[in-house]
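All protein chains but one are shown at their positions in the complex.
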Amino acid sequence: MKLREIAARIGGELHGDGSIEITGVAGIREAEEGEITFFANTRYEGYLCSTRASAIILAENGKSDYEGKTLLVNSNPYLAFLKTIEIFRKRDYDEPRGVHETAIIGNRVKMGTCITVGAHVIIEDGCTIGRGTRILPGSYLGFRSRVGEDCLVYPNVTIREDTVLGDRVIVHAGTVIGSDGFGFTKSGEQVGERNSKIHQIGYVLIEDDVEIGSNVTIDRATVGITHIKKGTKIDNLVQIAHNVVIGEDSLIVAQVGISGSTEVGRNVTLAGQVGIVGHIKVGDNVEVGAQSGVTKSVPADTRVSGYPAREHRMAKRILSAMKRLPEIVRKVSRIEKRLEMLEQHHEQEG
Amino acid sequence: MKLREIAARIGGELHGDGSIEITGVAGIREAEEGEITFFANTRYEGYLCSTRASAIILAENGKSDYEGKTLLVNSNPYLAFLKTIEIFRKRDYDEPRGVHETAIIGNRVKMGTCITVGAHVIIEDGCTIGRGTRILPGSYLGFRSRVGEDCLVYPNVTIREDTVLGDRVIVHAGTVIGSDGFGFTKSGEQVGERNSKIHQIGYVLIEDDVEIGSNVTIDRATVGITHIKKGTKIDNLVQIAHNVVIGEDSLIVAQVGISGSTEVGRNVTLAGQVGIVGHIKVGDNVEVGAQSGVTKSVPADTRVSGYPAREHRMAKRILSAMKRLPEIVRKVSRIEKRLEMLEQHHEQEG
Partner (left out) sequence: MKLREIAARIGGELHGDGSIEITGVAGIREAEEGEITFFANTRYEGYLCSTRASAIILAENGKSDYEGKTLLVNSNPYLAFLKTIEIFRKRDYDEPRGVHETAIIGNRVKMGTCITVGAHVIIEDGCTIGRGTRILPGSYLGFRSRVGEDCLVYPNVTIREDTVLGDRVIVHAGTVIGSDGFGFTKSGEQVGERNSKIHQIGYVLIEDDVEIGSNVTIDRATVGITHIKKGTKIDNLVQIAHNVVIGEDSLIVAQVGISGSTEVGRNVTLAGQVGIVGHIKVGDNVEVGAQSGVTKSVPADTRVSGYPAREHRMAKRILSAMKRLPEIVRKVSRIEKRLEMLEQHHEQEG
């Protein structure tokens, strides 16, 4: 594609030869000849001259020339770059491919138009698959599950019975939705200390525009609903236990674990490896720092971190004081000795 | 099903109309008309009047009436509720379905009666599958593996060669049992610092009544056995390394990691995201708090938490003192100044 065409699609003013052929996009360090890159962070200024990219998207043309490179001046180079990515991304899956001959489709399955059901996919009885949805090879859709329109389910995903997915939901490979919650009871009629299983008869509801990473696990509710609301994005290897509710537009980063029945608000960010105990509420717009352990409810609009999670500034103050702890221990010993001497002296005087 | 029939099956005294039709079970907050719920925790007392449920299981009928709701009085409402769940749960898998025509069955495979082998399942040579066991679609059973009776293996599970599962074992979707332990050596004959693989020729033994969550990984032993004993329950995304032994009836919560050759006792609870180093022993009846890092052996019948894991009361005392640490740092500075003034004064006097 000619640079001129890209400029027309993403917007911006061309400085240089618009007729050059652009073969791809890349970061400023890795770009090769023929590729287009962008410059937005002054930390990478040194690469402006050394990059092998043939064209650079940037906010202003400070110098008129970077060694003959063609420049595309755009007030928001990062956003312009994202649009360029869109132009160049390959879309192997976008064409509806119909139902592969090796897919197994149960009874009473309703399928919309323009769908893809890949090789070796299993769709159990009573499922519904909305218009434009793609279920990629090796995935499993349990009894009576419903997947909305324009969803994308990557390979080797397991969606257990009665799960409901809204529209435009993306589920990455290897993820399991609707597995049994971890519920056992010792108060049963069984003798001794055996754990007997509490059957999990609820389901999972994933609303529109949710994206779920790879090898995530989302348990069905014991009774009722494990509920992920609109627009929330979940990273890889996250654990969401039975009866958890997550509000709209939240970001759950990799390896987070949320225990049973906890409610997470809207627009919340849980950074990587955070753990949250069960039966609490994390308010709207809360940010939880990486690896924190949240042990009690967190009010809305706050930022917490640490173990146990505390208001972020307090947590930082504690961490900073901890650095001085060995010194404090020594000081306290010395103080005690000095104090003792003063006291002895005082006694002798007295 | 009529409420009267439910009462007959779970036990309890009916107050109200036993002829009403019950369509399902639900929590007291989410229940809809036609459903039955339960009340056991006083925290939810406010919902007794507002719930839309048509019937409530509760321990005693304090007030004679909750807005005309039908009550089922039972001394253990939670247990009665669990029994009600049993009545209403759907059992898609309970009927043996035989071997699906797309399943691939190797040579010398022994299969009991009343089994289910789902679509696209692969059973390698020399496997044994016990009576009543169900292997759901897309799962893989490696060479010479043995699965006992009445087991349930969910979709897309990988059970590697020579693995042994007892009776009534449940393995949730996406789980991998018998992958190679993480063993490498730099003391080989190879030049330099290359890590050369230590081949892992042991196997995994899972005893009766064990339940294993989704996307769990359990490594085979280097030599010998990685061993999960009777009745132990393992939650999602847990990592169990080579040669680990876990005793009977333990509970291993989500995202726990247990390093190589560590022995965990019976009736142990490891809360979420706990990490345990290799080659140690965690005694019987131990409880480890969430996110703890266990760095040395833990005696039986104790409760530990924190990083590194310590006796729980001590760990709590330290956490509580940590809250005061910034204040302590300031106080020690002030103390030093006051002490200096006293000392100077004392010298002048002296």
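Labels A and B are assigned to the chains in the order they are written; within every chain, residues are numbered from 1.
Quick note on the criterion: a contact is a pair of C-beta atoms (placed from the backbone, for glycine too) under 8 Å apart; a residue touches a chain by one contact, two chains touch by 3 or more.
Just so you know, these numbers come straight off a predicted model, no measurement behind them.
*Asks:* Using the definition of touch stated at the top, determine which of B:11, B:34 or B:293 touches the missing chain.
*Replies:* The single option touching the absent chain is B:293.
*Asks:* Return the single residue from A:3, A:246, A:288 or A:328 that touches the missing chain.
*Replies:* Selected residue, touching the omitted chain: A:328.
*Asks:* Who touches the missing chain here, B:48, B:282 or B:322?
*Replies:* Of these options, the touching residue for the absent chain is B:322.
*Asks:* Pick out the residues on chain B that sit against the missing chain.
*Replies:* Chain B touches the chain not shown through residues 102, 104, 120, 122, 124-125, 138, 140, 142-143, 156, 158, 160-162, 174-176, 179-180, 182, 184-185, 187-189, 193-195, 197-199, 201, 215-217, 219, 222-225, 237, 239, 241, 243, 255, 257, 259, 273, 275, 277, 293, 307-308, 310, 317-318, 320-322, 324-325, 328, 331-332, 335, 338-339, 342, 345.
*Asks:* Touching the missing chain, which residues of chain A?
*Replies:* 25-27, 29-30, 76, 78-79, 82, 85-86, 88-90, 92, 100, 102, 118-120, 136-138, 154-156, 170, 172-174, 209, 211, 213-215, 231, 233, 235-237, 249, 251, 253-255, 267, 272-273, 290-291, 307, 319, 322-323, 325-326, 328-329, 332, 335-336, 339, 342-343, 346
What we mean here is this: only the chains that are shown with their structure count from here on.
*Asks:* Provide the C-alpha centroid distance between chain A and chain B, rounded to the nearest whole angstrom.
*Replies:* 24
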